[in-house]
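Pasting a structure here, questions to come.
Note that this complex is displayed minus one protein chain, with the remaining chains in position.
Naming follows writing order (A, B and C), and every chain is counted from residue 1.
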Amino acid sequence: MRLKLFQDSVMKTLCYFAAVMTVAVCLGIILYLVIKGFDQLSPDFIMTEPNPTFSQDNAGGILTPIVGTLLLTFIGTLLAFPWGLSSALYYTFYAKKGKLRDTLSTAIDILAGVPTIVIAIFGLAVFTNPFWGFLSSRVEGVEGISKAFGRSFWVAGITMGIMILPYIIKTCAEALKAVPPSYIEASYALGADKRQSLLRVVIPAAKNGIITSVILGMGRIVGDTAIVWLTLGGTLRMTGLQPWYSPENWPSTLQNTGSTLTSYIFYTSPAGEGNMPSVAFGASLVLIVIIIVLHIITDYISSLGKLRDEE
Amino acid sequence: MKSNKRMVKDNIFKHILLVSAVLGGLMIAFIFVFIFIKAWGVLSVSGLGFITETGFSEQIRDSYYLAAGEQTWFFGTKGLFIATLLTTAGALLLAVPLGIGTAVIVCEFSHRAIARMLSSVIRLLASIPSIIYGLIGLMVVVPYIKDSFISPELQIQYLYDPIMRMQLSGKSLLAGIIVLGIMIMPILTALTVDAIKAVPKSYKEAGLGLGISHWRVVTKILLPAAKSGLFAGIILAAGRGIGEAIALSMVSGGISNVPQVAHGGVFFLTPVLTLASAIVNKSEAMSVAAIESALFSCGVVLILTSMLFSLSTRLVERAVKMK
Amino acid sequence: MTLSNISIAVKNVDSWYGEKQVLKNINMEIEKKSITALIGPSACGKTTFLKSLNRINDLVKGFKISGIISVGGQDIYKDIKKASDLMFLRQKMGMVFQIPNPFPMSIYKNLALPFSEKNNLSSRKRIDEVVVKCLKDVHLYDEVKERLDASALDLSGGQQQRLCIARCLTITPEIILFDEPCSSLDPISTLKIEDLLRELKEQYTLVIVTHNLEQAKRIADRVGFFYQGELIEYSAKDKFFTRPRHELTQKYLAGKF
Partner (left out) sequence: MKDLKTKVIVLTMMLCFVLVGTASAAEGIKVNVDGSALNMDVAPVMQEGRVLVPFRFIAENLGGIVSWDAGSQTVKIVTADKNVSLPVGQTTATVNGTAQTLDVPATVVDGRTLVPVRFVAESLGADVSWDDATQTVNVKYFSGITGTLKVGGSTTVLPVAQASADALMKLSPGLSVTVTGGGSGVGTSGAKDGTLNIGMQSSDLKQEDKAAGLVPVSVGRDAIVVIVNKANTVEALTREQIKKIFSGEIKNWQDVGGKNAAIVLHTREAGSGTLDGFNSLIMKKEAEIDAIAEPHASNPLVKQAVANDENAIGFLSLGHLDTSVKGIVAEGVVASEANAATGQYPFVRNLWLSTKGTPSGQAAKFINFVRSVKGQQILASEDFIPLR
C-alpha cells in the first residue's frame, strides 16, 4: 500500500511537472514576443497603414492588417457557424446512424490533416472562375480570356469558412451529443416537437460547447497564413476605393485585397521578403493580444452561462 | 390547424438542416475530388513509386529547369513520407505524456482557480498561430540545437559521410519534433480535459467510495472511461501534426532526406522535409504543371495517410471497446 | 443497543453547503449487522447524511461539517488526516448509488479492479475466486458467467445494481451504504435487491436511504425520519410504523406531505 501511494505521488509529481512545463512554454512564448516586440508598440504603429517596402524605418503601422484579421474572422465565422451547426444538428439528430455518418466523420478527420495551403489553392482555383466575379472583380483587358481576380476579402473569408467548416461540424456535433438524452425526452414529454426541442432545449444545453467550437474556429482563421497569402493577395494595404474605411467604399473594400496580421507577420518576418523582424514581433504581440482578448470575451460569456446554470 | 402549421415548420426546419448537411458533405467531397484530379498527372506516371522512391528535391529541380516537353512527371516522396511520420510520431511522443499529465492536473489535482488559469493558458497556446511557433522555432530552437549538438568536426564528417552526405545546420528532424510537439500539446491537453470532464461523476464517486486512491481512480477508471475522447484527441493532434506546413517548413531543413538509423544520434539532426511543408516550400515553383501536380500528389498522400491513420485508430478503438 | 453493537455513532452533526445549512444537530447510532433505513421527503438531508459517513461529500465544493461521526471508534473527520487513512475508511464502507454506476469496462474487471487495488500482489487465481464468489453472493453469477468479459454497461439496470453491490463486496467492507438503490429499477429487480439486502445483513451493516415507505417496512430493522435537515424520529421499525411519536412522522406516514 505504501509503495503504491509512493508510486502515485511520483507520477503525480510528473504530472505537475508537465503542467508547469505547459505554463512555462506559454509564458515563455509570450514573454519572448513582449521582449522582442514591445518597443514597436505605439499608437502610431497600430493606427497607421503599412507601407510596402524593404526598409524597416518606412514600414508604417499595422492598421489594415488588424482590420483585415477582424474582417476575415467575421466573414468566415458568419458563414461556417450557422452552416456547421445546422449540419451538426442534422447529422446528430436526423441522419440515420451508419455509413454516411461514419464516412463524414472520417472525411472530417482527414480534412484536418490537409494543409490549409491546399484548401487555399482550391479556393483560388474556384473563385478565379468568372462566375464568382462578383466576389472579387473581373480582370479587365486581357484578350480572349475572361477570369475573375479570385482574391478578395469575400473570397478569403469564404475559403476560411470552408476550411473551418469540418471543425465546426465536428466540435458542434460533439457538444450536441453530450446533451443528455433525458433533456430531449423531457422536452418531448412536455409536448414540444423535434424542432422546438432542438432549438429551445438542446442548443441552449450545448451552448458552451458550441461557443468553444466557434472560438476554436475563429482561432484557426486568425492564425492561418496560407489561405490569406493566396486568396487575400498579401497586399499589405486595402486596395479597394479609397478611403477604405468610409462606409460607401465598404463594398469595394470587401471585393478587393488586403492583409491580415498573419500575412503581415509572414511578409515582415525572415520567412517572407520583408526583412523587418522587429516589426514582425510587434505585429505578433498585437496578434497574441487579440487572441487573449478573444479568450477573455469567451470566458466571460461562458461564465455568464455558468452563473445562470448554478442559480 | 395549429399542429399542422407546426408540422410544416418542423419539416422546413428539417429540410434546411438537410440542405446544409448535404452542402457541407458535397463541399468536402468536392475538395477531395479537386485534389485528386490535380494530382492525377503525377500519380499516374509515378504509381507506387511516388512513396517508395526517393529524390524529391532533385526531381523538383529538374522539372523546374527543363522545358515543358522534357520534364519528368516521376516523383518519389519516400523521404517526405518518412519525415512526416517521424515528426508526427516524435511530436506525439513528446506531447501525449505532457498533454495528458497537464489535463489530469487541470481536471483532478488543482485548486479551481489554478485549474481555470491553466485551462485558459492551454486554450491560449492552442490558438497561437503556427507562424508564431515557426518564428520562435527559427529564432530560438534551431540556434539552440546548432550550438549544443553540432560541432565543426561533425559538420565536416557528415559532408563526406559514406551513407548519406548532409549539412548539419540545426534545422532538423529534432527541431521539427520539438516545435510540432509544443504546437500540438495544447490541442491534445484541451481535448483530454474535455474527455475527462465528460466522464460521469458517478464513476469517480464509485471509485473513491471503494477506497481506491484518487490517483488510481484517475488512471484506472477515469482515463480508461475517457479513452475514446483521448483517442479522438490524439487523432486530431496527429492530423494537425501531419498537416502542419508553415512552422515545419521554417525549422525542419527542407531537404527530402531519409534519416538513417546508422547515424546514431545524428539521426535526429538530419535535415528533413515533410509532405505538408513541401507544398509550402515548393509552391513558388507551382507555375510548372508537373510540380503543381506533384505537390497535389503530396496532398493526396497526406489524405491517404490520415485516412489510414484514422481507420486504423478506429479499428484499435473498436478492439479496445470489445474488450 | 449495547456499545459493542454500535457500528457508527453520530453526535451533534451540523453541515452546510456554502451558507445553507443542510443537517441540523443529528444524533444517531447505527447498529451492526442490521438494516437502518433513512426516509424523508426530497431534499431533507438524508443523502447528504449518508454521503457524510464515508466522506464522499468532500468532493462537493463548499461542503462543511461539524460534530462527531465515529466509525469503529475513530472520528472520521478529525482523526483522519492522511489520504491513505481516508482510503482505509472507505474500504471499510462500500457504497451503492441511486443510479447503477458500473465502470465502463468488463464485468470481470469491475470486480477485479477494486479487489486488486485493495490487496496488493494478488494472483490471478485468487482474483478469479473473489470475482466468482462476489457474483454468487449477489446471485448474478448464473446470469453472467458466460460473458464475464462483456461490458458491464450491457447488463440490465437491475443486474448493474447487483454488480455494483458485488463490487462493494470485493473489498470486504464492514458497512455498506445504499443511496436509494432501487429508485431507478423495475419492481422485479427491486424485489431481488431487497432479498439480497436481507441476506447481506447477516454479514454487513447496511444503511439505506429510500423514498419508498413500503420498502423500508419490508427490509429495515431501524428507521430514521429526516425532515428539513433534522432527524425527527429514529426508532425500531415496528415502533416507527405503528406508534410514531412525532406529529411530523405521523403526517408523513399518512402521506400528507
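Here is the rule we go by: a residue touches a chain if its C-beta (ideal position, glycine included) is under 8 Å from a C-beta of that chain, and two chains touch if they have at least 3 such contacts.
Fair warning: this is a prediction, and the values are worked out from it, not measured in the lab.
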item: Shown chains that the omitted chain touches within the full complex; value: A, B
item: Candidates A:Leu33, A:Leu135, A:Ile221 or A:Ala271 - the one touching the absent chain; value: A:Ala271
item: Option touching the unshown chain, where B:Lys38, B:Arg123 or B:Lys171 are the choices; value: B:Lys171
item: Candidate in contact with the missing chain, chosen from A:Thr22, A:Thr257 or A:Thr298; value: A:Thr257
item: In chain A, positions touching the absent partner; value: 51-55, 128, 137, 139-143, 145-151, 229-230, 233-237, 239-242, 256-257, 267, 269-275, 277
item: Hidden partner interface residues of chain B, rising order; value: 57-58, 60-61, 64-65, 67-68, 138, 143, 146, 152, 155-156, 159-160, 165-167, 169, 171, 249-250, 253-255, 271, 280-288, 291
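To be clear about the criterion, only the chains that are shown with their structure count from here on.
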item: Interface with the most contact pairs, given as the two chains involved; value: A-B
item: Centroid comparison with chain B (C-alpha atoms), farthest chain; value: C
item: Computed distance of Cα centres, chain C from chain A, in Å; value: 51
item: Intercentroid distance (Cα basis), chain C paired with chain B, Å; value: 49
item: Centroid spacing, where centroids are CA-atom means, of chain A and chain B in whole angstrom; value: 18
item: Touching two or more other chains - residues of chain A; value: 4-5
item: Multi-chain contact sites of chain C, meaning residues that touch two or more partners; value: 83-84
item: Complex interface listing, chain A residues touching chain C; value: 1-5
item: In the complex with chain A, residue positions of chain B that touch it; value: 6-7, 9-10, 13-14, 16-18, 20-21, 23-25, 27-29, 31-32, 34-35, 97-102, 104-106, 109-110, 118, 120-136, 138, 140, 182, 185-186, 189, 198, 213, 215-216, 219, 235-236, 238-240, 242-246, 250, 276, 279-280, 283, 286, 296, 299, 302-303, 305-307, 309-311, 314
item: Residue ranges of chain A in contact with chain B within the complex; value: 4-5, 8-9, 11-12, 14-19, 21-23, 25-26, 29, 32-33, 82-84, 86-87, 89-91, 94-95, 104, 106-119, 121-122, 125, 162, 165-166, 169, 178, 193-195, 198, 215-216, 219, 222-226, 262, 265-266, 269-271, 280-281, 284, 287-288, 291-292, 294-295, 299
